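Excluded from the complex is one protein chain; the other protein chains are retained at their positions.
For reference, chains read A, B, C, D and E in written order, and residue numbers begin at 1 within each chain.
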Amino acid sequence: MTYPYPQLNPPPFRWMARNTTEPKVHEWIRTIDPEQAAEYDWSQVDVTIVGIPLSRSSISASAASENPEAMRQAWKSFVPYSIDEDVDLTPLHVVDVGDVRQHVTDIPYCHRQIKEAMISMRRTHPHALPIMLGGDHSVTAMLVKGWKEAHPEQRIGLLQFDTHFDLRSVVELGPANGTPVRQLIESGTVRGEDVWNIGLHGYFNALSLKKYADEHGVNYVTLKKARQQGLQATLQEALADLERKVDVIYLTVDMDVLDMADAPGAPAATPGGMRTDELFELVLQAGQHDKVQAMDIVCLDPHKDVRQVTVKAGVYVMLTFLTGFMLRKQHNRI
Amino acid sequence: MTYPYPQLNPPPFRWMARNTTEPKVHEWIRTIDPEQAAEYDWSQVDVTIVGIPLSRSSISASAASENPEAMRQAWKSFVPYSIDEDVDLTPLHVVDVGDVRQHVTDIPYCHRQIKEAMISMRRTHPHALPIMLGGDHSVTAMLVKGWKEAHPEQRIGLLQFDTHFDLRSVVELGPANGTPVRQLIESGTVRGEDVWNIGLHGYFNALSLKKYADEHGVNYVTLKKARQQGLQATLQEALADLERKVDVIYLTVDMDVLDMADAPGAPAATPGGMRTDELFELVLQAGQHDKVQAMDIVCLDPHKDVRQVTVKAGVYVMLTFLTGFMLRKQHNRI
Amino acid sequence: MTYPYPQLNPPPFRWMARNTTEPKVHEWIRTIDPEQAAEYDWSQVDVTIVGIPLSRSSISASAASENPEAMRQAWKSFVPYSIDEDVDLTPLHVVDVGDVRQHVTDIPYCHRQIKEAMISMRRTHPHALPIMLGGDHSVTAMLVKGWKEAHPEQRIGLLQFDTHFDLRSVVELGPANGTPVRQLIESGTVRGEDVWNIGLHGYFNALSLKKYADEHGVNYVTLKKARQQGLQATLQEALADLERKVDVIYLTVDMDVLDMADAPGAPAATPGGMRTDELFELVLQAGQHDKVQAMDIVCLDPHKDVRQVTVKAGVYVMLTFLTGFMLRKQHNRI
Amino acid sequence: MTYPYPQLNPPPFRWMARNTTEPKVHEWIRTIDPEQAAEYDWSQVDVTIVGIPLSRSSISASAASENPEAMRQAWKSFVPYSIDEDVDLTPLHVVDVGDVRQHVTDIPYCHRQIKEAMISMRRTHPHALPIMLGGDHSVTAMLVKGWKEAHPEQRIGLLQFDTHFDLRSVVELGPANGTPVRQLIESGTVRGEDVWNIGLHGYFNALSLKKYADEHGVNYVTLKKARQQGLQATLQEALADLERKVDVIYLTVDMDVLDMADAPGAPAATPGGMRTDELFELVLQAGQHDKVQAMDIVCLDPHKDVRQVTVKAGVYVMLTFLTGFMLRKQHNRI
Amino acid sequence: MTYPYPQLNPPPFRWMARNTTEPKVHEWIRTIDPEQAAEYDWSQVDVTIVGIPLSRSSISASAASENPEAMRQAWKSFVPYSIDEDVDLTPLHVVDVGDVRQHVTDIPYCHRQIKEAMISMRRTHPHALPIMLGGDHSVTAMLVKGWKEAHPEQRIGLLQFDTHFDLRSVVELGPANGTPVRQLIESGTVRGEDVWNIGLHGYFNALSLKKYADEHGVNYVTLKKARQQGLQATLQEALADLERKVDVIYLTVDMDVLDMADAPGAPAATPGGMRTDELFELVLQAGQHDKVQAMDIVCLDPHKDVRQVTVKAGVYVMLTFLTGFMLRKQHNRI
Partner (left out) sequence: MTYPYPQLNPPPFRWMARNTTEPKVHEWIRTIDPEQAAEYDWSQVDVTIVGIPLSRSSISASAASENPEAMRQAWKSFVPYSIDEDVDLTPLHVVDVGDVRQHVTDIPYCHRQIKEAMISMRRTHPHALPIMLGGDHSVTAMLVKGWKEAHPEQRIGLLQFDTHFDLRSVVELGPANGTPVRQLIESGTVRGEDVWNIGLHGYFNALSLKKYADEHGVNYVTLKKARQQGLQATLQEALADLERKVDVIYLTVDMDVLDMADAPGAPAATPGGMRTDELFELVLQAGQHDKVQAMDIVCLDPHKDVRQVTVKAGVYVMLTFLTGFMLRKQHNRI
């Protein structure tokens, strides 16, 4: 019998795609079944991507748990080439290792798993830079704690792009999405002075949080002030300060730093926030810094999005960070 | 080195799914890569599913081309068990063979490929019942022509659930979604008297089309009349008439037969249409008839849908037909 | 110079339309510029359609003022032939006379103009049946008052399909959309006993309104009771009662009588309401009754609609009424 | 100084409301500040309403936690009089006691509080019928357990209107919204034979759950079968069976029993489900039965709703139940 | 009996809120029942807020009448602390006095009541700065006239942020939302030269209106020109000019000055408009000027909003103005 279906394709490989020699993002990023992870040759991996589908720890009802899958679907329409920077990403070896296992009703279990995931990644392939797709902002506390447990000798700096301090009371809320930075400070994982938060604005941070930040030496620059002194200059000041003090910088991007008109799918985004092009430029610069060794993207709820604009901005943030990382690699190679 | 990611999964296999011993619909239906289709053992296959992502032949702008993928995503939340009929579908061997290759600007090529796909399916595994996920209604003409070419000796009946006659002028519109039944009659593929259309209603069929139908002996029952005499009785009359005359019955379900409130994603659906439960009952009965050997679902535009209600109705139609088919098999075994 | 644009059309006459010999609804209904109305030969006109773009008299903020234009746009996709009744509407001579002039801030002026419009229509072409496209329900009081002024000798019955009594206090609200029936009763235009309201249901009419209805002999049948005794039987009872008592029956269709799932664009529609096919059947029967001499469609807000389902239902109501009217004419001719 | 603001109102009492002598639902239901609850005279209270803003225990991301507040806002447009049954609800003394305290990240605490709330209500005013506004379906397990702890001598029956069995594995999911009935059976709170589930349909219950139901004697009637034998007859059979066996019947209404077109805000609702008027009729009958002593409404996510149709249906369910309860009281008084 | 509900709260005071010592905006702003207004000690009040739920005077159908309630609901998620300016608003004594009574069909009555409300506020507590939440722009004419009647000796300047002149013909439209500035000029309440309009742009002002503005000496700066010379410099020029000439400056913010992408809920907003951060900066500066003694926010229709972005921008405008006012008070104290 001859080949029976000369004219049929599996869903992802239609006629058009077949004639294309260049990959889309989902054809460039490799996916690994966890069951085969033990056999995989991790030595050449540059970057790992992992989804963290947890948002039941959100203060407000959120479907940020659906973000990893939404971003994966969305990046099928992106290509791994930045026309702005003339950077081809395909030389990077990027692996999507899937999602951290979560539980329906056991939030402490979820949080432990997230921490364990980071520990496992750091131990199995410490040379690979991890990118975490949240989930709500509570995951950041667990991820940084996991890093600290894997590298107890390292002093960790936190670079945060956010509308909020995320310094609310752990006693009151537990390990919720309003408390991760406070959890890290109070657990001794990160020092207050090693936190830099850029992008705060408006009427969404209580006065007591500002006082807490001051008391613990947390560095922060409001969006207004950052625009006045230049967003890039502000970031360079933050990076220079952290560079002197810490061994590794963890970048956390809370999508609600964006203006609500640009990011309707970030439920806590507000009017007057950061524009997408401003955020992309910050992330590009951060990606180029040698000490930035991990990044997460959090608080993006695709169920609240309008025509996918926020999910696409999330993908853009990830690819822009990788563009910065690629420039860093090219620079270091010289 | 031990297994590195005890807590990580690939996206589709999270913790919850892992502990489930029963499949969801997407875990029960098998998918075949066309490149491996030649090696597949087709002898045990009961049903094949194929997507036809074509809607640029629609009179009105349509994204029905996106329906096959939308239905595949949606059926991940269905299980292959009908509580209404107490029928387990998992004994059925169902294979999703992917999509028919289509072209961006060459509509005649698209239509030829659709016809070739049906011919290939009929020749490779004639015992397997094909289910086609459109696409707009123009695909039906090509699929039935393909069947006729594969089985020239068979007299084919068309059972149509539709708000429209689909008898508009081919001279005027070409092979568009308003003309498939006329194409079949004028090409001699199907006789007018072998067409039964149930569900017409309202102010959406010009008088000339009604006259054409009468002149060519097309059988049709308006929704109002069908409700008066009983939808089931109407269907049984149609099946009885076709059973006497034809060798095989092709069932085409145009989702616009549904009431617009039930099917906002069927662009041509209107107020006062068929209710979903009425359609499901019709499809269940049709699925049980031995001579019904093929089915398509057309004119479902997921971009116009509201909260996926129409796409889910489309999946429901497919599963209900398979439930009828399973009852048929059980009955024939006795 | 020869004809310069062999391939260009004015917007409404594209290639497809050009080859069609049968009209769509907008090609069948004639539109008259008021400035040329005086020269028009009204003797053969069967039906006039007039829009009443007023909703600033609504209790709740409403854009029902946009309904006449929305319905006119929507009926471009309907044909003037009922497949259900096998009735061709094109022999009817129907004229769209435009909109009643309204003012931005002078509601009494608006109401006076509405009344004057009815008087003018009754005096200029009393043989033509007028169909009014609201606008909110306050317009009905003015239209019926206009009829009464034009025909003071006639006893007028009001046949109302509505979720509400519309009997709220004129003292409190003025001539708002909650008070038209009370205005008509209190002004002596229509007797309470000559009102029949079918379709009331749920928790949207205060007890005092029910008492008012009882005290004034208003006839009403809840949707639940009407369904129990048959919607058609209920209507026939109402028509029989009115037929004995009145000279002319004015039919007012408040779209909020419909279930909210079927009519999201009727702001006061609610769950558990009438289904579109039920309403269409009632309107068809009413259209056949000789004494039904006018109809309005009110409280349809296209800005709140979902995928035009309510606007299309409004068009369907109008065409179904005309189908009944055509059947009446055919019957009377015999 | 004289009264300074003759023309100003507090927001809820505008000019229109001021002149109305009859209350809207929110003016009839009294609200009690918990801090003053100890002083309240509970002896005359007929019904208590309590909100349970918990949905972080949902399998899928849900904002059912927002439902109590959404229903409270929505019922401001309803009046406490049923035109269908000619029943005035205002003689009923109904108190809204607020929401059960919940925690952001401690789900076991949330569940304990829900149970404690029921115990407290049963002990403080056992003569008052409680209505609980969920929240997701996990709350039902806690509420029934609370009742059992307050009344250990009572045998409790569960009357469930639902698309799903809610019998999924507690071992796998914990006390999630897919497991409440199983929790109640496995904890010995309710016997399988004392559960009646009406409304199951489609492809949303795995075969194993049907087997579990059969093994534990759970009574269930699919929507299709219930329609065939009459919904009312089905309910009467269920009530008659429970009446013989149990002391008290707890009614739980999962809004996803409704057709998705009628209830887009019930995330798990599906095509082919129950119509709102069918559900309202069932609830009215259940409300009239003496042994039905508690009711909850669950799985209504206002963030997914379309133009509030589902939230309004939820309010309608509550008021219809109270109408049945009023009829029961009137009947018992005779 | 002991306290019966240790675990229950009234709706607005759930567990989280209970442990918070800092107020949200709605807990800081006090609300006064008009019936108790006569007893209130107004001597310490800094600011009053009043809603004006009128939009039936809009040229286009509008639900701006719903804005006061929408803003009140929305500000529950804001805190009274500006992180940008490091300004705590809680020392300000702000009172929400409710809504001005309006009528359903009597627009002149509505407008008189609005004027009377302003007169009453000026006479009862002339030291308190009033903030008015519209409503459509017609309310501004009445409010400024009321001020003039209360303070006939004062020369009033109008500072307007708007896309439109609002100078359309009163003869044609009456006191509609397109005419307030013309009403004020023609009634002699405000001189043309005392009006400064910043933000005009695009193709939305007829040439005749521009000529009218020129003839009457109205000052205006298009958005394009304002951006070229600096928005702040433009505002300072306007304030300096007005400061020299008038006794008091009334600030009116028409939300349609914003770009339509930033303010979808301002029906007349357009592409290419002002960005939210630009508007906030203007309002902050205006709030600091001693002569700015009143502000309104108009033409915000929450029914047209997308995910509340415009309503939130409205709240932001109000809080930003209050931040400026607080800075003014701090500055004056020194």
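Assume a contact is a pair of C-beta atoms (placed from the backbone, for glycine too) under 8 Å apart; a residue touches a chain by one contact, two chains touch by 3 or more.
Just so it is clear, the structure is predicted and the values come from calculations on it, not from any experiment.
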### Option from C:84, C:99, C:194 or C:259 whose C-beta touches the chain left out
C:99
#### Entry: Listed residues B:35, B:86 or B:106, member touching the removed chain
B:106
#### Entry: Among E:76, E:123 or E:224, residue touching the chain not depicted
E:224
### Contact with the hidden chain (one of E:132, E:173, E:283 or E:298)
E:173
### Query
Where does subunit B touch the missing chain, residue by residue?
55-59, 61-63, 65-66, 103-107, 138, 173-176, 303-304
### Query
When the complex is taken as a whole, what residues of subunit E touch the one chain not shown?
59, 169, 172-173, 200-208, 210, 222-225, 259-261, 264, 270-272, 304, 306
### Query
Taking the full complex into account, what residues of subunit A touch the chain not shown?
16, 19-22, 25, 77-84, 86, 88, 261-262, 276-277, 280, 306-307, 309, 312-313, 316, 319
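As a convention for this text, only the chains that are shown with their structure count from here on.
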### Task
Check every other chain and keep only those touching both subunit A and subunit B; list them.
D
### Task
Report the chain whose mean Cα position is at the greatest distance from that of subunit A.
C
### Query
Among the chains, which is located farthest from subunit E on the basis of C-alpha centroids?
B
### Task
Please list the single chain whose C-alpha centre lies closest to the global protein C-alpha centre.
D
### Turning angle required so that subunit B lies on subunit D, C-alpha fit (0 to 180°, nearest 5)
120
### Message
Report the inter-centroid distance (CA atoms only) between subunit C and subunit E in whole Å.
### Response
41
### Task
Would you please write down the residue numbers of subunit C that are in contact with two or more other chains?
59, 173, 261, 304, 306
